[in-house]
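Please see the structure below; I have some questions.
Removed: one protein chain of the complex. Kept in place: all other protein chains.
Chains: A, B and C, in written order; residue numbering restarts at 1 for each.
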Amino acid sequence: MNDLLNQFLTVRSQSEELCAPLLAEDYVVQPKEFVSPPKWHLGHSTWFFETFLLQHKPGYSVFDPHYNFVFNSYYESVGARVIRTDRGNLSRPSVADVYSYRKHVDLHLSEWLDQWTNEEPLRTLLMLGLNHEQQHQELLMTDIKYILGHNPLFPPYDLGYKDPEDFSSGAEAYIQIAEGLYDIGYADDGFCYDNEQGRHRVWLDGFTIAAQLVTNAAYLEFIEAGGYGDFRHWHAEGWDWVQKEQVKAPLYWHEIEGEWMEYGLSGLRKLDPEGLLCHVSFYEAAAFAAWRGMRLPTEQEWEVAALAFNWGRRWEWTNSAYLPYPGFCKAEGAIGEYNGKFMVNQMVLRGASDATPLGHSRVTYRNFFHASARWQYSGIRLVKQ
Amino acid sequence: MNDLLNQFLTVRSQSEELCAPLLAEDYVVQPKEFVSPPKWHLGHSTWFFETFLLQHKPGYSVFDPHYNFVFNSYYESVGARVIRTDRGNLSRPSVADVYSYRKHVDLHLSEWLDQWTNEEPLRTLLMLGLNHEQQHQELLMTDIKYILGHNPLFPPYDLGYKDPEDFSSGAEAYIQIAEGLYDIGYADDGFCYDNEQGRHRVWLDGFTIAAQLVTNAAYLEFIEAGGYGDFRHWHAEGWDWVQKEQVKAPLYWHEIEGEWMEYGLSGLRKLDPEGLLCHVSFYEAAAFAAWRGMRLPTEQEWEVAALAFNWGRRWEWTNSAYLPYPGFCKAEGAIGEYNGKFMVNQMVLRGASDATPLGHSRVTYRNFFHASARWQYSGIRLVKQ
Amino acid sequence: MNDLLNQFLTVRSQSEELCAPLLAEDYVVQPKEFVSPPKWHLGHSTWFFETFLLQHKPGYSVFDPHYNFVFNSYYESVGARVIRTDRGNLSRPSVADVYSYRKHVDLHLSEWLDQWTNEEPLRTLLMLGLNHEQQHQELLMTDIKYILGHNPLFPPYDLGYKDPEDFSSGAEAYIQIAEGLYDIGYADDGFCYDNEQGRHRVWLDGFTIAAQLVTNAAYLEFIEAGGYGDFRHWHAEGWDWVQKEQVKAPLYWHEIEGEWMEYGLSGLRKLDPEGLLCHVSFYEAAAFAAWRGMRLPTEQEWEVAALAFNWGRRWEWTNSAYLPYPGFCKAEGAIGEYNGKFMVNQMVLRGASDATPLGHSRVTYRNFFHASARWQYSGIRLVKQ
Partner (left out) sequence: MNDLLNQFLTVRSQSEELCAPLLAEDYVVQPKEFVSPPKWHLGHSTWFFETFLLQHKPGYSVFDPHYNFVFNSYYESVGARVIRTDRGNLSRPSVADVYSYRKHVDLHLSEWLDQWTNEEPLRTLLMLGLNHEQQHQELLMTDIKYILGHNPLFPPYDLGYKDPEDFSSGAEAYIQIAEGLYDIGYADDGFCYDNEQGRHRVWLDGFTIAAQLVTNAAYLEFIEAGGYGDFRHWHAEGWDWVQKEQVKAPLYWHEIEGEWMEYGLSGLRKLDPEGLLCHVSFYEAAAFAAWRGMRLPTEQEWEVAALAFNWGRRWEWTNSAYLPYPGFCKAEGAIGEYNGKFMVNQMVLRGASDATPLGHSRVTYRNFFHASARWQYSGIRLVKQ
C-alpha cells in the first residue's frame, strides 16, 4: 500500500471515529444555521472526493445522482443544492446510506490510488480533499458539541472525554518583538491553502504580546466588572449583538444557582478558573482587550511571534480582517471557490485547537469566521497598546 | 382485562404501528414550524397521560423530570417548554428513550386502570387522553407525509400503502336542504370535545350543496384557467399568500416534464384525475369556489347535510371561523387550554380523513386550522350561491 | 345647486377641515404600516372620485398620470401601486400638490354634477365615493392621533379639542333580550355597504347585555389585578401578542411617575377613570371579558340590542368574525374589491365613534379590523355568560 493510500484511509477513518459515540438521531439535527448535521459532514466530504476526483476515474459512475444536490455546500459551479438552513430537515439519506456512500467512494478511490504513479494534478486535488476533510473533522466536533451542548438534557459526547491539559502556567508573561521587515505566508513545499500563499514582506512596528492565552479566571473578572453591560468596551456592532442575543457569558457557560458551570464533551461540569478561555466571539475578544487597556494582535504580528513559540492550543482571534495577500489569485473552476470568495466581512483566527486534526494546521494557517461566531474553540491573546 | 384498559392499549399501540416503517432519522426532523417530529408526538401524547393522570396515582414518580420541558406542547399552566420551532433541534431524548418512556407510562397506567372502578373524573381525563392521542395520530401521519414528501429523494413511507378507493362517482349531483330551525352540536352521551358541546338552535336559509367532493380533474381546470394568477378569485390575504409563497398547485403536486405528479405515502406517482382533491388551503378552497361562481358551506350547513349523508372522507374547509358555541365555557386548569384559547383567526374543517383513526371523528366534530394550512388532508365541497 | 352637489362639497370640505391644525410635516409620515400619511388619505379619496367617476366624464383628462400609482390603495384591478409600507417614504406629491389635485377634481366633478339628472349608476358610485371619503375621515383622525401621540414631544392636535362627554352614568345596568328569530342586515333604501345587505333571519338564544360600555376605572382593575400577566384570560395568539409587543395597557396610556396619563387630541392629560375605555385590541377586549367571567356579544346580538338603545359612542369589539351574510355576492370590477376580499381573519366591530362623521354609521354597519388593531376608537361591552 502506497503512502497516499495510507494517508487517505487514515483521514477517512478519523472522521468516522469522531462519530463513534453518536446515536443515529445525533447525526441529523441542525439547531442553528451555522451548524451542519454530522451526517452532512460525512456525506459532504465524501462528495468532494467523488466530484473532484472520481469523476476523472475512467468508468466511475456516481453512487446516487441526487447526492450532488444534497451534499454540495457552496460550489455554485457544481449545480443547485439544498439551502444551508434546510440541511437539518432531511431525514434521508439515512446514516446507514451515508456510510454506504463513504464505503463506495473509499473503495473506488483506494483501487484507483493504488495504481497512481503520483500524477498531477490529481495528487494536488487529493491533498486538497484530505485537508478539506480535516477541516470538516474540526467542524464536526464543534457541531457535535453544539448539538449536544444545546440539548436541554446536556448529554455527554463521551463521559471519559479528557480535554488536553491546556492550563495557564500562572504568571502573566509578555514577549517583546522588535520592529522590522518580516516575511509572511507559506514558504515550504508541503500542502497549504491558496490563502496562505504569496509569501511577502511586511513592516511591523515593535510590539509586546502575551506569552499566555487569557484564562477563564481573567475573563470572569470582566464579567463581574459588568463588562457585558458597558458599551464603551464594544464595537458598535458588537454592542448591538450583545443586546439582541442577550449575551452574558461565553458560549457553554451557565450560571446555575450562583455557580459557573461549563458544558464540555464529557458533560456539564464546574468551570475551571485555571482553564484557557474558549468559545468567545471576536466582539467579546475585542471588548475584553479594550477593558484591559490592551488590544488583539494583527495576524502578521501573531505569525511572527508564533514562529518562535510554537503556539496552537486555541484558535486566537486577531484584529485582522480576512483579505487576500499580495498577488492572490483565485484558481480556475470550482476549486477557486474554496477561499477567495469569503474575503469580506470575516476576521482571521490563527493557531489550532483540540479539535484540529494533528498536523492539519501550521503557523501560516489562516482560519476565518464572522465576528459573531463562537462555537469554534476560539480564545484570546493580548497585545499591549 | 377491563374495557378501558383494552381501549387504552389499542390506542397506544396504534401510534407505534404508524411509526413502524420509519427509520430513527425520520423521527427527528421538523422541516417547518407547523410540523412536529414523530418522536415528539410519541413523547407528547405519553406526557399527557403522565401529567394529567399518573400524577394522581399514589406513589408514581415521573420517568424523567426534564421531559416536562421537552414534551409540553402549549400548556402554560404546566410550566416552561421547548419553543415550538426548536422541536426539530433535539436529538435527545432518543427514539429508544421515547419508547422506554411510553413503556413506563403504559405499564404504570395499565396497572392502575386495572384497579379502577370507573371513577370520575379520572375516567373523563382518560377518555380525553385517548382522543388526544388519536388527534396526534392524524398529525403524526400528516407530519410524516410532510417530512418524506419534502425530502429531495421522495422516499416512500410504505411502498405497498394503498389509499382507500375514494374516487368520485362521476356525475355532479347536488342536494337541496330546506330552510328552517336546526339543532347543532353534540347531543349523545359518548365522548366529545368541549367545543362541540352546547347543542343549540340555528336558523338556516335553504341551500344546495354538492353531493361529491371536488376532484383533481376539476381543480386542474382551475389551474389551467390561470386561477392562481387572477386576484379576483382570492381573499386579499390569500392573494398575498399565493405571491409570497409562490403557490401554483396543491401541496405535493409537482409538474415534472409537463406531467402532473403527486407525492403519496407509496411515493411519487402520476396524478389521478378521478381522485378527490386534497391538500389545499382555505384560501385555495375559497378561490376555487369563487371561480366556479359558488361558495363553501358554513359549518352549520355542513353538519345538517352530513347527518343525512354520512360524509367523512376528507376534511372539508367550511366558510365558518372557529368561534365558541353559545354557552361555551372553558374548563378550569390546564385542560381548559385544550380548545378555547384557539378561537380566533382559524377556520373550521368538518369531516374526517384517511389519516383519522377509526371512530375518532363524528358529524359534530370541529377541526380547525389557519387559513393557509394545507398539509392536512383538506378538500373542497361546493355550495351554490 | 342641487342636493348631490351640496352633499359632495360638504363631505369634501370636512376632510380638509380635519387637517386644518396640521403642519406640512404632519401630512407626510407613516410611523407604522397600518397608518397612512394624512396627505395620502386626501389624495386617495380624491383618486377614488377621479378613477371611478370622472373617467366617465366626456373630455376629462387625469390631473397627473403618476397619481394612479401613488394613490391607489388596494385595487388590483386598477394597476400597480406604491406598496403600503412605502407611503411614508414619499415627500412628493407635496401637500400643496395634493390640495391642487383636490381642487381640480372637485371643480370637474362639481361642474358635471350640476348637469346630472340623477342618472344611475353614476349616482350609486358617487354615494359610494362619499361614504368612502367619510371612512377615510375616520382613519385620517385615528392616523393623525397615532402620528402625534407617538411623537416624543406629544404635540397636541388642537389644544382646545374637547372629547364629547362620553362618560359612564355609573351604575352597572344590564338588558335582557329574549330568545327568538330576528332579522339582521340593512332593510332601508338609503346607502349601505354590500356587506350589510342580504337581510336574513337568525335564531338567538336569550342573552343579557350591559347597558354601559366598560370604563377606564373598570379596566384599571384588570391591569392592577395582573391581567396582562396571566395567560389564562387570553387567546393563545393574544398571549403571544402581549409578550411580543410588551403590551401593558391600552394604546396611548402611559404610567409616568406612578400616575396614569392618556394622550388625547388636546395633548397628554391625566387619565379620567369615569371615561369610556378606548383603544384596546380584540385580544384585550376578550381577555378583559374572560377575567370578568363574561364574554363579548356576537354582532347579531349587538344589532338586535342596539336597535332598541341607539348605541354608537364607541366602536365595540364583537366576538364575530367578519364573514359574508347569506347570499353575499361581490360586485363586478374594481368596486367588488371594496369589502368581500377582506372576509377572513378579521373581527367585526359595531357602533361608531367620535371620529366617525355624523350620519356615516348605522345600526347595521359592519366595521372590521385585525384582532390586534387598537389605534381605532375601540371599546368593550360585556355580555353575561
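By definition in this document, a residue touches a chain if its C-beta (ideal position, glycine included) is under 8 Å from a C-beta of that chain, and two chains touch if they have at least 3 such contacts.
Keep in mind that this is a model prediction, so the values were computed, not measured.
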Which displayed chains the unshown chain touches: A, C
Contact residue for the chain not shown (choose from A:82, A:321 or A:335): A:321
Contacting the left-out chain in the complete assembly, out of A:171, A:256, A:344 or A:358: A:344
Selected from A:40, A:63, A:186 or A:282 as touching the chain missing from the view: A:282
Of A:28, A:95 or A:371, the residue in touch with the unshown chain: A:371
Contacts of chain C with the absent chain, listed as residue ranges: 23-31, 39, 66, 69-70, 82, 86, 88-96, 147-148, 150-153, 155
Interface residues of chain A (partner: the chain not displayed): 74, 76-77, 181, 200-203, 205, 231-232, 234-239, 282-283, 286, 290, 295, 319-321, 323-324, 326-327, 329-330, 336, 341-345, 347, 371, 385
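Everything below uses one rule, namely that only the chains that are shown with their structure count from here on.
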Minimum number of chain-to-chain contact steps, chain A to chain C: 2
Central chain (distance from its CA mean to the mean of all protein CA atoms): B
Interchain centroid distance [CA atoms averaged], chain B/chain C, Å: 37
Whole-Å gap between the CA centroids of chain A and chain B: 45
Of all residues in chain B, the ones touching two or more other chains: none
